[in-house]
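One protein chain omitted, others in place.
Chain nomenclature is as follows: A, B and C, assigned in order of appearance, with residue numbering initiated at 1 for each chain independently.
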Amino acid sequence: MFPNFPIWPVRAATSASNLDALFIFLLCVTGMVTLLIFILITVFALRYRRTLVEKSTPILGSVALETTWSLVPFGIFLIFFVWGAVIYFQERTAPADSMEIYVVAKQWMWKLEHADGQREINELHVPVDRDVKLIMTSQDVIHSFFVPAFRLKQDVLPGRYTTLWFHAIRPGTYHLFCAEYCGTQHSGMIGSIVVMNPAAYEAWLSGGGGEGSLASTGQKLFQQLGCGSCHRSDTQGRGPNLVGMFGKPVLLEDGRTVVADENYVRESILNPGAKIVAGFKNIMPSFQGVVNEEQLLSLIAYVKSLQGSQQREPVSNRPAVPNVSAQPRVK
Amino acid sequence: MASATTITAEREHYLNADYGMRSWFFTTDHKRIALLYLISITFFFFIGGFFALLIRLELLTPQGDLVQADTYNKLFSMHGQVMIFFFLIPAVPAVLGNFLIPMMIGAKDLAFPRINLLSWYLFIIGGGLMLYTILTGGVDTGWTFYVPLSTAYLGTHVVLAAVSIFIAGFSSILTGLNFIVTIHRMRAPGMTWGRMPLFLWSNYATAIIQVLGTPVLAISLSLVGLERLFHLGVFNPQLGGDPLLFQHLFWFYSHPAVYIMILPGMGVVSEVIPCFSRKRVFGYEFVALASIGIAVLGFLVWAHHMFVAGISVYSAMVFSFFSYLVAVPSAIKVFNWTATMYKGKIYYSTPMLYAMGFIGLFTMGGMTGLFLAALGVDVHVTDTYFIVAHFHYIMVGGMVMAYLAGLHFWWPKISGRMYPEAWGKLAAMTIFIGFNLTFFPQFILGWTGMPRRYHAYPPEFQVLNVLSTAGSTVLAVGYLLPMVYFLWSLRYGKEAGDNPWGAAGLEWKTASPPPTYNFEETPVVTWEAYNYEELPKEVPVVG
Amino acid sequence: MEHIVSGKTYFLVWAVLICLTVTTAAVSYVDLGGFNIVVALLIATLKGSLVVLFFMHAKYINVKATLLVILAGFFWLAILLLMTMTDYITRAWS
Partner (left out) sequence: MSDSSEALATHELRHHFENMEQQRGASSMGMWVFLITEIMFFGGMFMAYLTYRYEYFTAWQEGSQHMDFWIGTINTAVLICSSLTMVLAVLAIQQGRRRLTSIMLAVTICFAIAFLVLKGIEYHGHWLAHEFPGSAFHFNGIDPRHVEMFFVLYFVMTGFHALHVVIGIGLVSTVLYMNERGHFSADYHNPIENVGLYWHFVDLVWIYLYPLLYLIGHRHVG
């Protein structure tokens, strides 16, 4: 799987191909300039060595020349900047219908949860040729999800969700590293990403012992915690109706507007008073310390699944059976 | 007081003007304080170097077999903290700058000699605390002190290390303050800004960064200390804080700090190359203003350390753009130094070899910086060995080479004696080869995906790691050589004379070693900097 | 040589500072919505400028370099605040 002396990492995702093109361009341009400097220094050092030259020729400088070698590099830098920024922007913007996987990092392991309920540790199975979006958080310190074969890296922060997406193009097993120093066993926080053909992936999925989808786990928890007594699916609840809310802008009591994304739902569970929806009171208790990171994610998955009938179809883990979780789960 | 002197063996100069411990530890003479700094930072350099060797030895094999994981983490943390705060930052400013700045502008001393001494004492107190930290178990935060790891999870001497860096930071602030005021207020008649040697321009730019950046490091480390000691919520997300705020505060100082380390080195090279090309520096104004440009623009780029940390995409683009902008003045400098050699009369003396090595290695370090400023590429190579290689090319390949160039160049002035030239050349070559062998493989390691700060690593990375470790032993020998022959030369070196290199600059117009007040009479400057066409066309001493 | 300012000027500046303090305290009782912070900071800046210009003699400094130092201090503070806010303000955009 891993050759003994690699000088170029495997290219296993679309992001890797995009990036390699820019990298090769950078390598060529900077390589040529570096070579030029080395050659000039060597040539000058040899040509003008003290035994060959009687006396140095005074030259004060040349504004034209210096302006040129200020502006030309800057022009080239602008190309690097724009190209790099475009790739970065693509890397940060996940396609809308990506398959979502939740990642919880802790000292020193990766916990990964599929929407369908499969849980993995330090190993992530994904199908080839699908857009996969990771929604990541950490239970303790900052970690970083790094897959060299995808040329992707994203810090995983405690107290917040960060995301990463990729589109694998080559089946195989690839390194997953923690790239942000996270304490004693930092170098042990490694795992692998297994990119599989659709058929193999199906087989793997059916072999895994999921306990129902993540959203259904979240639904159970939602009932256990009694959330539904206020967050009713009609307009009579003491809390806002959650159906169809996810991903939409929400008007707040203080006049601001926020988009109800993962981070907002998270904040509203842990710290309900921070951003109150217009028309409601600050009566919800905090669930800080009551739910752990994984339970939070299942609640978020549940809230996401509460789309009105006209909503875009929820994301499924199973390309073969696309609409398995599309039925609204709210009665 | 220095009496009238002629150049004889018995002449009174700053070294023999007074004797005894008191005359050194209570001196306010900038030259003696420079020597105190020289001894102190050399000590810390070898401590940091020792840690580096242990790190390289551990990485010889993929398994973590030489030291435990926590020991390894302490090694790289303390290597970083010692090298950055106790060697690189004070190296050129506090040693060469302290020694040369008053002489280069024709002053008797820095503006605040007692504050200068105080800065050395602060450095020693900070350094002493760092040694105490090391001896009582060390610290494993990395040099970056990232929260919440540092404030809530690690059990080592985090607060102690932070305090020691806090104190060393004040030493650095006081040095910078002194340089700014000295350069503004103490210049000899005729020494206009346009006539100042470029070493002064670059140290002035450095001082700006020291003065404006270091306080922000001080407050961020204070907040880390408070959060850790009293569990006050400032950055820790579990207490409601935002860990990225710490990173912003930290890098606001610590990125410009990179320029604190490299700018003075650029100054040294700008002195050495004209001297051994027997020629004016090409485009004085551009090189001078480039230093100031770097100092200002250097403050607008810090978040390029945070492209994958979870900052806003748009903000990342702003910082990426400024990162390319700050590369322009550095590029100007490299081109101008190279152009200075054109049609010169070039001497392959030791300082010149180091300076040429500097240009090459700094160019490589700078060019790889362009990869890191490109947002998409940074995502892949940040936090890998690519970064490690990149900043070692700047810090060690650039800064340490320049520091050694300067030390050799001004050694005759400092000690009054010549170092052995043949040994000097040998050491320069050894360091150049050892350096490249150590750090070039790390670029490839990083590109292929080996993360930094890894105690054990997948086996396919071993070949390059072995190469790197092999290089580090060569590098270690290279660094020991100058240490030995400098000491040797103090007793056995040839007498240097006032101006062995036939160099321009006021410091060469006084005796070697200089008298306590540098000049018998305040000089009056009537010439431009680097007036090599008016100086001997040959370097007198290099035969 | 150094510039000597009359005691009268100092008392006048002091009186203005006290008046501004009373004003800013009074304004905080009025609900101006988002403008409360703007007014409060404007008054603070006005007061700060008076202190720097008169009490700290910045108005009378004849050394350009020292003026440059003062401006640099505030310029760098602005860099710190503004460049950091580029991150926080635009985080919600995407």
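Throughout what follows, a contact is a pair of C-beta atoms (placed from the backbone, for glycine too) under 8 Å apart; a residue touches a chain by one contact, two chains touch by 3 or more.
Note that the coordinates shown come from a computational prediction; the quantities given were computed from them, not determined experimentally.
Chemist: Considering all chains of the complex, which shown ones does the missing chain contact?
Modeler: Displayed chains contacted by the hidden chain, ordered by label: A, B, C.
Chemist: Have a look at B:59, B:94, B:223 or B:387 and name the one touching the chain we're not showing.
Modeler: With B:59, B:94, B:223 or B:387 as choices, the missing chain is touched by B:223.
Chemist: State which residues belonging to subunit B touch the missing partner chain.
Modeler: Touch set of subunit B with respect to the missing chain: 102, 107-113, 115, 173, 177-178, 180-182, 184-186, 189, 211-216, 218-220, 223, 226, 230-234, 239-242, 245, 248-249, 252, 517, 521-522, 524.
Chemist: Given the full complex, what residues of subunit C touch the hidden partner chain?
Modeler: 1-2, 4-5, 7, 10-11, 13-14, 17-18, 21, 24-25, 27-32, 36-37, 40-41, 43-44, 47-48, 51-52, 54-56, 61, 63, 65-66, 69-70, 72-74, 76-77, 80-81, 84-85, 88-89
Chemist: Across the whole complex, list the residues on subunit A that are touched by the chain not included here.
Modeler: Per the touch rule, subunit A residues meeting the hidden chain are 254, 256, 271, 273-276, 282, 288.
FYI, only the chains that are shown with their structure count from here on.
Chemist: Report the inter-chain centroid distance for subunit A and subunit B in whole angstrom, where each centroid is the mean of the CA atoms.
Modeler: Here subunit A and subunit B have centroids separated by 37 Å.
Chemist: Report the inter-centroid distance (CA atoms only) between subunit A and subunit C in whole Å.
Modeler: Comparing mean C-alpha positions, subunit C is 42 Å from subunit A.
Chemist: Enumerate the residues of subunit C that touch no fewer than two other chains.
Modeler: Residue numbers touching two or more other chains: 94.
Chemist: Which residues does subunit B have that touch at least 2 chains other than itself?
Modeler: In subunit B, 244, 313 touch at least two other chains.
Chemist: Mind pulling up the subunit B residues that touch subunit A in the complex?
Modeler: Residue positions touching the partner: 64, 69-70, 73, 140, 142, 144, 146, 148-149, 152-154, 237-238, 240, 242-244, 277-280, 282-286, 307-310, 313, 316-317, 320-321, 324-325, 327-328, 331-332, 334-336, 338-339, 341-348, 356, 359-360, 363-364, 367-368, 370-371, 373-380, 382-384, 444, 447-449, 451-460, 463-464, 532-533, 537-539.
Chemist: Under the definition above, what is the set of subunit B residues touching subunit C in their complex?
Modeler: Interface residues on subunit B, with respect to subunit C: 180, 184-185, 208, 212, 216, 244-245, 248, 252, 299-300, 302-303, 311-315, 318-319.
Chemist: So in the complex, the part of subunit C that touches subunit B is made up of which residues?
Modeler: The contact residues of subunit C facing subunit B are 65, 69, 72-73, 76, 79-80, 83-84, 86-91, 93-94.
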